[in-house]
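Note that this complex is displayed minus one protein chain, with the remaining chains in position.
Every chain is named by a letter (A and B) in the order it is written, and numbering of its residues begins at 1.
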Amino acid sequence: MTTHYLVLSVLLFTIGAVGVLIRRNAIVAFMCVELMLNACNLAFVTFARQHGNLDGQIIAFFVMVVAAAEVVVGLAIIVTIFRTRRSASIDDANLLKY
Amino acid sequence: MELYVPILVLAVLAAGFAIFSVSIAPFTGPKRWNRAKLDAYECGIDPTPQPVGGGRFPLKYMITAMLFIVFDIEIIFLYPWAVAFDKLGLFGLVEMVLFIVTVLVAYAYVWRRKGLDWD
């Protein structure tokens, strides 16, 4: 019964992870990270249902708050570098190497 | 199942009201046409040509959106507390007040640093 939700959650997580790896725009990569966090939330709520305790639902609340804080910090950093470089492409960020 | 009957009734009432009002309006309302009314609706402003990709917005939109998200999501913790308020008693109240005070500190920072001013 809950298996479908788990499969969906794993799929979403994988889509997010692949997105982070292949997308070149920092904002899009970051949105993919958020997708991964939300996939985790789905898994938590599913397991909460399966185990019949509420821990997973409360954890989902915490994850949402942490994700919101992460959005704010992340967008601040990305906007700052965008204003400097006029580009949010990760490929353009190539000063640090070797 | 009986639990859901009121919700169903409400849904039917709401849908019925919406369909009724929208379909009756063209027959009963006055018709005064002008150019602005025939344009695409854009918050009452004359529509302007949009650059590809939506164009660029000033940063202050982003700052407002970010502040909204942070303070909005903090409130999520009030829901479980509100549900169990009577059982948690004084302890829960004190903890929640501490939490809100902490959020207020962040709010004070935003306010004093003019994060809430539009211009």
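Convention: contacts are C-beta pairs under 8 Å (C-beta built on N, C-alpha and C of every residue); 3 or more make two chains touch, one makes a residue touch a chain.
Here is the rule we go by: contacts and distances are computed from a predicted model.
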UniProt protein name of the chain not shown, from "NADH-quinone oxidoreductase subunit N", "Acetolactate synthase small subunit", "Dihydrolipoyl dehydrogenase" or "Amino acid ABC transporter ATP-binding protein": "NADH-quinone oxidoreductase subunit N"
Those residues of chain B which, in the complete complex, touch the missing chain: 84, 87-92, 102, 105-106, 108-109, 111-113
Interface with the unshown chain - residue positions in chain A: 6, 9, 13, 16-17, 20, 26, 29-30, 33, 36-37, 39-40, 43-44, 46-47, 50-51, 53, 55-56, 59, 62-63, 66, 69-70, 73-74, 76-78, 80-81, 83-85, 90, 93, 95-98
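Simple rule for what comes next: only the chains that are shown with their structure count from here on.
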Chain A and chain B, separation of their C-alpha mean positions in angstrom: 23
Touching residues on chain B, where the partner in the complex is chain A: 59, 62, 66, 69-70, 72-74, 76-77, 79-80
Residue ranges of chain A touching chain B (in the complex, touch as defined): 58, 61, 64-65, 68-69, 71-72, 75-76, 79
